[in-house]
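Removed from the display is one protein chain of the complex; every other protein chain stays in position.
On to subunit A.
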């Protein structure tokens, strides 16, 4: 439909996640290359059939648009603001404009930027650009990506606004040290990822997750120096074991923990979730939604299955007592026993969609019973979504979108604390209760709610 426009909050959330990383690094500085260069790729040479489409697909796999395309602006023209406490920086123009974009990059320079974080002028990129993951991209995929960005994208003669940062945070040289310490060489990265599996499906899954998909950027824990503690399956159980709290959303584990990981998700559940943002086991919300909207929903079926199968063989990082459905709460609610704190609120506000048995309704309303994101040690996500509401998104793969309303205006901190504790302790969830003060703190830092115009139209 022609009046459809992307919802700005989606991109904002993702960029904020990346911005947090940058803020932690305190290593900021960005400029455009001033070096003259020959045209990088002759525009009149014939291309192998399908190469641009392949390059486009690589850009989808890598989710380049998430940071480099600002909603409502030309594709890949950059300028997406990253608002930090110390100032605002903007993503770069990666369209093939020779002055403002990457039109003068040779393929080797392009590969060096994408995979090693070194710009044409030799300065370092921020590690918000996930080049430690992209280092794993094959030469063929880099070639396709390069051809796409030179020939399949329209040049945009615009520069992002100048970064507004104060010295010494604007200095760039410390980034090289970080790069040297934590970023692998292309050869070692590729070897490490490619040599893990003899099964071609698992090998493909490893390549997608560890490489272009850069899942670890959010889902792996980071050390105090903000490098990912593990970058491949071979690096041990920290890899994809959960990435802390970003923008008040808990980034869950993608490993096989029974309660808080993907232990009870089937391969098909993972495929459904990535393709549509919804599965019988749970729905996307928070920071994952833009990843599905801009990237994962368009992955090929084989690639989705490869990713799912790969994730399914990641051993649990923690041993957890298997979740078993406990019907006690359901029976109490059905007998109108609302004596438990939070039970009345749950019946009044939640049960219509999530049911008194906590099972939800298929891919329309997600379950709360046994849902990993409900049982994470940190309850921030559950509190956040009750306060702010959230919605799934209309996608070509699934045109309907479902909205959960915000309860910030209707429920007090105490009511939410009781409600969250009730949900976390019902139906066998057995997670810790939360305190009123935790809800208050999250409420105080709540990002701006979606306006009616940004909500789903169905």
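Methods note: a residue touches a chain if its C-beta (ideal position, glycine included) is under 8 Å from a C-beta of that chain, and two chains touch if they have at least 3 such contacts; residues count from 1.
As a working rule, contacts and distances are computed from a predicted model.
Undergrad: Have a look at "ABC transporter ATP-binding protein", "Phosphate transport system permease protein PstA", "Cytochrome c-type biogenesis protein CcmF" or "GMC family oxidoreductase" and point out the UniProt protein name belonging to the hidden chain.
TA: Of "ABC transporter ATP-binding protein", "Phosphate transport system permease protein PstA", "Cytochrome c-type biogenesis protein CcmF" or "GMC family oxidoreductase", the absent chain's UniProt record names it "GMC family oxidoreductase".
Undergrad: Touching the left-out chain: which of A:108, A:154 or A:352?
TA: A:352
Undergrad: Considering the whole complex, which of A:394, A:408, A:433 or A:446 touches the chain not shown?
TA: A:394
Undergrad: From the list A:174, A:341 or A:456, pick the residue that touches the absent chain.
TA: Within the whole complex, the residue contacting the unshown chain is A:456.
Undergrad: So which bits of subunit A touch the chain we can't see?
TA: 1-4, 349, 352-353, 361-365, 391, 394, 396-403, 405, 410, 452, 455-458
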